[in-house]
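Missing here is one protein chain; the remaining ones are kept as they sit in the complex.
Per-chain residue numbering starts at 1, and chain names A and B are given in the order in which the chains are listed.
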Amino acid sequence: MRANRAVGIAGYGAYVPRLRVRTADISNAWRSRSAAAPAVAEKSVPGPDEDVVTMAIEAARTALDRAGTDLEDIGAVWVGTESKPYAVKPSATIVAEALGVTPHVVAADMEFACKAGSEAMQAAVAFVGSGMVEAALAIGMDTAQSKPGDALEYTAGCGGAAYLFCDAAKALAVVEASISHVTDTPDFFRRETAHYPEHGSRFTGEPSYFRHTLAASRKLMAEVGLTAKDFAHAVFHQPVPKFVEKAAAELGFTRAQYKTGLVAPRMGNAYAGSSLLGLAAVLDIAMPGERIFFCSYGSGAGSDAFCFRVTERILERRQGATVINYLDRRRVVDGYGQYLRLRGKIRRA
Amino acid sequence: MDLPRYHRLTAPYYRLEGQRCAACGAVQFPPRPACGACRSADLATYRFSGRGTVYSFAEVSQAPKGFSGPYVVAMVELEEGVRVTAQLTDVEPEDVEIGMPVEMVTRRIQEKGPQGYLVYGYKFRPVLQASSQIEQRKAS
Partner (left out) sequence: MRDVFIIGTGQTPVAEHWDLGLRELGAMAIRKAMEDAGVETVDALFVGNMLGGAVNGQENLGALLADAADLLPIEAWKIEAACASGGAAVRAAALSVAAGAHEVAVAIGIEKMTDAVGDQVASGLATASDGDYEASHGLSFVALSALMMRRYMHETGVCREAFAPFAVNAHQNAAANANAMFREPISAEQFARSPLVAAPIGVLDAAPVCDGAAALVVCSRDFLQSHHKAVRIAAAAGATDTIGLAGRPDLLTLRVAKASAEKAYAASGFGPKDIDFFEAHDAFTIITALSLEACGFAPRGEALKRAAHGCFAPGGCVPVSTFGGLKARGHPVGASGAYQIVEATAQLRGEAGANQIQGARVALTQSIGGHGSIAVAHILEA
């Protein structure tokens, strides 16, 4: 898919909370001491005063500061997440109000499990590319809920990133093409009144993550006429590091290409924020002229694949906190009990 | 349910918006009917940068209704010279010092129960890139 006019990223910003829980502490609550080590050593946890709205506001403020775009030109704000503070009442309007871009915006929350953030990116590209708005903000952010003692609890992390899209002439990275590949595949879901999601165990692998990621990725490469070696960096959705390693290998990407965008080992899987955070980590070090391959995955299921080409402007638009700054800022919570309280899994009666 | 009250306070709460007096140039927070310095009513919206230092602080262990302690509160002196009282966040109480540089962040101020509405507003935290370095040193 390509828009009528070329569009790109004007500015970007990331957010990862400060707190971490050691997955060994989770394991010790539920499993024997000799159980296999969890896929990631620690994951990020939202503080008691944080949620998708507060994190989105910070990431978006960074993106707007870097872009330098006039607030009057921002015409859309979308927040993609599966952990909305309100089931009904948009997070996007709170974010828009905090940024000072109301009332001249289209605003809404999007849901497509872990690809809600890249969903927002597709919409932003379309609104700017069609000429309907000059700049559109797409945010992917999550606090990732998971059942106590379930496999997901060892990886469900917290964070995300915001992207302001604009005309390619002002962009730090241009969108060369994007693809969306979607089917009805119920590998992971949550009913309205359920507090925690359900997932299909091994069904979440080959028929779900890999089928959609690989299909979308191959379609995108065909669309732009490129192969893996044409890209300096590759970013994927990161449920566990192993899935990224396997998908990358299948597509011909080397470790050197995907390692910068692989943030999960330090913080877990940020659901709708995961692939967007990986992209931000890459933009933090990417050089003008480089191409970035991006492919998200969301259960339900689908993948959004994007091809970006970095411009000279990136060199002046990286002031402020980087993804590494956020990852380095960490305080480990004092055990599983503290984690349960922070995640609202136990509450004062 | 006093959400109309909090809706009225959106601009100062979300964006740390006060006023600048067109007559004498003074800035003030929170917004008021007239300029505190010269009483002129010719006031324009002014968004504070959010950067400041800790002027004084206290730890709240017995939180009032609607709040969950313990947490740290502070009087912050903004770089524009105006002071504001707020919670501090992302910091351990023992690491807070008078004079510490802080920056404004938007966080949940109140949750009116698990089924109730959320109040978002300003808090202050140690400046991010600097504190990232401090916590890296502490972690190693």
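The criterion applied here is as follows: a contact is a pair of C-beta atoms (placed from the backbone, for glycine too) under 8 Å apart; a residue touches a chain by one contact, two chains touch by 3 or more.
Remember, predicted model here, so these are calculated numbers, not experimental data.
Contacts of the undisplayed chain with the visible chains, over the whole complex, involve B. In the full complex, subunit B touches the hidden chain at residues 5-6, 9, 12, 29-30, 36, 55-67, 71, 73-75, 82-87, 93, 98, 109-110, 119, 121.
The working rule: only the chains that are shown with their structure count from here on.
Taking each chain's centre as the average of its CA atoms, subunit A and subunit B sit 29 Å apart. Residues of subunit B that touch subunit A in their complex: 10, 14-15, 47, 68, 87, 89-90, 92, 105-109, 114, 118, 120, 123, 128-129, 131-133, 135-136, 139.
Across the interface of their complex, subunit B is touched by residues 18, 47-51, 53-54, 57-58, 85-86, 94, 97-98, 100, 320-321, 325-326, 328-331, 347-348 of subunit A.
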